[in-house]
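Shown here: the complex without one of its protein chains, the others still in place.
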Amino acid sequence: MNSTGRNFCSDNITPASPEVIDAVTAANTGMLHSYGDDPYTKRLSALTSELFETEVSVYPVATGTAANALALSVLTPPYGAIYCHETSHIVTDECGAPEFYSAGAKLITLPGVHGKLLPTQLDAPLRRAGDLGVHHVQPAAVSITQATEWGTVYTPSEVQALSAEAHAHGLGLHMDGARLANAIAQLGCSPAEATWKAGVDVLSLGATKNGAMAAEAVVVFDPTRAADFEARRKRAGHLWSKMRFLSAQLVAYLETGLWLRNASHANAMAARLAAGLATLPAVRLVQPVQANELFVAMPERLIEALLADGFEFYRWLAPDDISDPVIRLVTSFCTVAADVDAFVAAARHRASAV
Amino acid sequence: MNSTGRNFCSDNITPASPEVIDAVTAANTGMLHSYGDDPYTKRLSALTSELFETEVSVYPVATGTAANALALSVLTPPYGAIYCHETSHIVTDECGAPEFYSAGAKLITLPGVHGKLLPTQLDAPLRRAGDLGVHHVQPAAVSITQATEWGTVYTPSEVQALSAEAHAHGLGLHMDGARLANAIAQLGCSPAEATWKAGVDVLSLGATKNGAMAAEAVVVFDPTRAADFEARRKRAGHLWSKMRFLSAQLVAYLETGLWLRNASHANAMAARLAAGLATLPAVRLVQPVQANELFVAMPERLIEALLADGFEFYRWLAPDDISDPVIRLVTSFCTVAADVDAFVAAARHRASAV
Amino acid sequence: MNSTGRNFCSDNITPASPEVIDAVTAANTGMLHSYGDDPYTKRLSALTSELFETEVSVYPVATGTAANALALSVLTPPYGAIYCHETSHIVTDECGAPEFYSAGAKLITLPGVHGKLLPTQLDAPLRRAGDLGVHHVQPAAVSITQATEWGTVYTPSEVQALSAEAHAHGLGLHMDGARLANAIAQLGCSPAEATWKAGVDVLSLGATKNGAMAAEAVVVFDPTRAADFEARRKRAGHLWSKMRFLSAQLVAYLETGLWLRNASHANAMAARLAAGLATLPAVRLVQPVQANELFVAMPERLIEALLADGFEFYRWLAPDDISDPVIRLVTSFCTVAADVDAFVAAARHRASAV
Partner (left out) sequence: MNSTGRNFCSDNITPASPEVIDAVTAANTGMLHSYGDDPYTKRLSALTSELFETEVSVYPVATGTAANALALSVLTPPYGAIYCHETSHIVTDECGAPEFYSAGAKLITLPGVHGKLLPTQLDAPLRRAGDLGVHHVQPAAVSITQATEWGTVYTPSEVQALSAEAHAHGLGLHMDGARLANAIAQLGCSPAEATWKAGVDVLSLGATKNGAMAAEAVVVFDPTRAADFEARRKRAGHLWSKMRFLSAQLVAYLETGLWLRNASHANAMAARLAAGLATLPAVRLVQPVQANELFVAMPERLIEALLADGFEFYRWLAPDDISDPVIRLVTSFCTVAADVDAFVAAARHRASAV
């Protein structure tokens, strides 16, 4: 587990952190009431409220898609509009899960530099929705990703500005925090500052990419939405009978700061990779590197050379102003400096040849 | 793990079998492609086809509700009718998951002795649906539970008779096999004989209650439904990124016969408990005991006495012809003879007193 | 239009009342704002509030299925339970519309003499739902049909008792009033007494069967549900652009008492038919005749003889305690005494022969 080798595809190629596996193994003893009426789930609940410095409702689920779709389903009616960035995971990579869970709400996509939305971008679509009245889907929520799909990070004040605009129009704010830990590691703020203090209503808190086996938590800051959430989770088949195994992962993730240690390490590896690549004239970082993802433009022949060298990564949709093809490189808690250095060395070597 | 103590609530109060935890721990190494493109999932696929003696598509998910709802969603249009027993888990305990996943199909419930459906019971409702034409929901599937919700077991020929009737009317047959292992342990037949050879089209194969942490497999015997299933699983948030952890559980469950050993043991404990209770005049088994569940009628004061002794179990809806209250007792792979004997002894002692 | 001849199939075989056609024709002039911002719709709104003696929201739609499904969709979450009689139109004849519009709510059917529910029947299912908690669909609404599917009529105090029980458990009460006019004609009470004063929250007010071309009104007595209803109607495609043509029908139906005149006539024809049939030993009315439907048990040979005579009617599902086959006979505002007398005469003649 101390190397991701040549594989920079994603942070979900990783196994789990030893602490998580140990916790699961430790939970494998004795008879316990099912469906969350167990000490691990109670512990998780207390721990999450403590971490966020406020009373929250927390719902473990196994996947990020489930977390996002369930979170959104308590923020929108079936005829609602959810405003989000055009590159959002909920738009491109969840096979319509938000539409499914919300019974048909519409994701209205907006552009935005570095994968971020700005409050002013809501003006025109909200005005338009108001003009069209009952003929248009009804504005219900804004969803942002933190860290963004472009590996950048919203500051708390940027989130605050968005939530203020959303709330002023009666919309809820959802944060897809699949990589929230990486964002917080970068920001150096508290989880509370990054979320509810900045106006987030419902949070998808990722853990799988950052050390868990399969565990995400939906954190609902507004307690009036709890009963609805529980019923929705159950009927979606996301309420585990042996909940201990889901909760134990998240307890291990949260209680000794594993989430922050793992994310900080992944970010550091990304920064090292960025620094290394910055020395190569043939390549160009197309977004600021603020978390654990890099988006790198490079000549097609260099991409092919690196693939031939056995490196693995995904090609990515290039921003409009970039002519070279773009790849995504992801680091994780498993990445070590040698992995990063090997990539930089190979890129340098290949770039000089091509 | 070698005792369920005084807790007879359910087989989902158990931890996982050591073999399953070992497999998960063993899978926790190295980088692997995500979303099922990994050796554990490939192994599971081969193993399942081998076990069922035919090429199948197998889809691991984490809960039985997800398995059932997804399985049904590929058998019915949104305006379809699914015929099932009135005590079915899909009817009473899944918070509307089948309706959710099918976008609104209707479960039409039928009575039936010992929790079983008979082919002739389909005659009247199918004729009625035919008479009402487009005004009625359109018959699409039959769903049965094996072992049933009353702890009884369909014989392969009983399943065959149902599937013949269903297929003759263009309906698919779904089997909720949350406790299929227990049924097969009782029947002594092969998995193939219990399922597709008897006409089952889509199977929910349970493992969680019988030794896994959180793992069920949907087995699709008809390959034409595979693409649809994959998209539906993804958009429901049931496609794990680190699929290895789901597949490894099922591989451990299937590859050395753990499924059958665990189920046979649970059944044996249930039989021992039934034999013990049969000696007590105050109690009455209200269903034949053929798997790992017992449904026992007894005087209210005896129930209260046993609860006061610290035994745990659920009260159950009594069949119409039973006047005493009914409780359910469930044994599992963790139950030991001493657990059973302690219950019988307490019941004898308390019954003599009350 | 002054005869239904030998056709007793349904009250929807009729054309519209001349008053309705005249109103539609009269509305066919001039440019008007679309989607309900027109004088006919405003007039309908005022008229309905006046008729019900309270401020209501009224939404015209073209079919009873739309009215019922939309009405229920504002009373239940997607994971809700709607309790209703097993013979309800919403259960048997709407191809799953309530499930569609509610995004998957479950109709839980109850038996009941004369097509009626009793408050005590809710006890067991509500207790069961409470016991099963999040695993069960969540109780949301009760739906009753007035007049019932068996042609009987709830008294206001019967409705009151049901609504009291429903409201005590936090459930809303929906009334499918496809034949509410016939019920009120029988009861001799006011529309207010028959509905909101007896605790009805949302009403489907039928007109099509009783003189309109295609017009039903959903009457929402709770104004907080109005915005939700409007969005749901629009996205269901039930908001007409030329709304004048829908509203004008309902204005004509309501403003000069056409609804009551037509229904009273239909009821009188049903009573005459019942009186005539009561003289024949071979036939038996299987339900009290309180509105405009008769359910008649008779020997199969008599049914066939009447069909051979050119009479048209539907066979119906016989109540459990009736061995002879059952037919339904429906009268309407178009039925005349001669139509009724011809049927009775034919039945007498044929019965004496068979």
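Here are a few things to note about the model shown:
Think of it as A, B and C in the order they're written, each chain with its own count starting at 1.
By our rule, a contact is a pair of C-beta atoms (placed from the backbone, for glycine too) under 8 Å apart; a residue touches a chain by one contact, two chains touch by 3 or more.
On a predicted model such as this, the values are computed, not experimentally measured, just so you know.
Although one chain is not drawn, the whole complex shows that of C:44, C:66 or C:283 it is C:66 that touches it. Of the candidate positions A:5, A:96 or A:119, contact with the unshown chain belongs to A:96.
Along subunit A, the points of touch with the absent chain fall at residues 78-80, 92-96, 99-100, 102-107, 128, 132, 134-138, 315, 317.
Hidden from this view is one chain, which touches subunit B at 35, 77-79, 103-104, 134-135, 137-138, 228, 230-232, 234-235, 239.
Listed here are the subunit C residues that touch the chain not shown: 1, 4-5, 7, 9-10, 12-16, 18, 21, 24-25, 27-34, 61-70, 94-97, 100, 208-209, 213-214, 231, 234-242, 244-246, 334.
As a convention for this text, only the chains that are shown with their structure count from here on.
In summary, the pair subunit B and subunit C forms a contact in which both copies contribute largely the same residue numbers, shared numbers making up over half of all those used. Subunit A and subunit C have Cα centroids separated by 51 Å.
With centres set at the average Cα position, the gap from subunit A to subunit B is 35 Å.
Rounded to a whole number, the gap between the C-alpha centres of subunit B and subunit C is 41 angstrom.
Among the residues of subunit B, those in touch with two or more other chains are 94-96, 100.
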